[in-house]
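One protein chain omitted, others in place.
Coming up: chain A.
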Amino acid sequence: LFPGVRQAQWLTKTKLVEGLPPAVQGVVDNPALGLQELEERAKHAVSHARLWDTAEVAPKREQYCPVLFENLIHICRLMSGKYPSLSKRMLARNCRIAATWERESILLQVRGLSGILLNSLTPIPPVASKEEILATKEHVLETFYPIAPTIDLQEVNVYKELNDTGQCFRDGYPYSHPHTLFFLECANVRTDRFRPEQLRAKMLMFAFGSALAKAKALHGNDPKVLEQPVVVQSIGTDGQLFQFMVFQLNTTDLVSNDGVKNLVWIDSDQNLYEKAQCVPEVRKRVVTKPAGISGFQPDTFKKFLALYLHGTV
């Protein structure tokens, strides 16, 4: 109904920056990574997921979306041959996120199955510099008067305020820093899937939730401006379109509307490929569209890999 990201921004006291942060962009442009050879493998990964994975003619989205994600993650993980510190990561599936916070006297809570979470041993260093963080003080959050900012949110009686470090892991877990959250929109029917705008809002809320829970675990429950901002990344896809997001939590003081704001960099609607033709299209005995993947964009995969490598490279 409503442009979701703007609402999510208000709820999480965040300033939006278009495009990826310069640190990640630097990883993308780094020639030492050898991203050219990986293009071929990425193309094979896409072809495998979209064309070759099933004994039937064409796989459905419920099948190809997770397979595509697994293939891309497999290619990214194989880079740990070059960067051994990449092996200090663990993938956790089906984890539940929970975080609560107050926003101008409204108690908000984020709960739910967040999809797939990548944890790492070491946290991601802050992406924005101190000046940028202070500059957000000037930024004014847009309000949607007369629409209340909590529109379309479910009102629930909360008896226990849960702050489960967002990851439902016990203490002493070595890989305690959330690195990246992955969201896969796999439903076959288009109405069951989130639209890109809503997906971005969902990504923002969950990234904020896990960052907040981590910050509270590290620095305690008092609202304050964080010395070491917590950075959590997020990638959402429906099998073809990718949304990339880097969220930096600068403050847990969310009650007031002024002061330092959180930052989010969003790179939205990146197509990995244009079309995947399973059977060649033939009009009047002439093949008009051959079978295969057309319009492959290597940049999208490079961004995916850059977000994966961010923090260790």
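The working rule: a contact is a pair of C-beta atoms (placed from the backbone, for glycine too) under 8 Å apart; a residue touches a chain by one contact, two chains touch by 3 or more; residues count from 1.
Following the convention adopted for this analysis, contacts and distances are computed from a predicted model.
This complex has a chain not shown, and the name its UniProt record holds, of "Glycosylphosphatidylinositol anchor attachment 1 protein isoform X2", "RT30 protein", "U6 snRNA-associated Sm-like protein LSm1" or "Nucleolar protein 6", is "RT30 protein". Touching the missing chain, out of A:90, A:187, A:218 or A:241, is residue A:90. Among A:53, A:104 or A:197, the one in contact with the hidden chain is A:53. Annotation for chain A: contacts to the undisplayed chain at residues 41, 44-45, 47-48, 51-55, 66-67, 70-71, 74, 77-78, 80-82, 84, 86-87, 90-96, 164, 168-170, 172-175.
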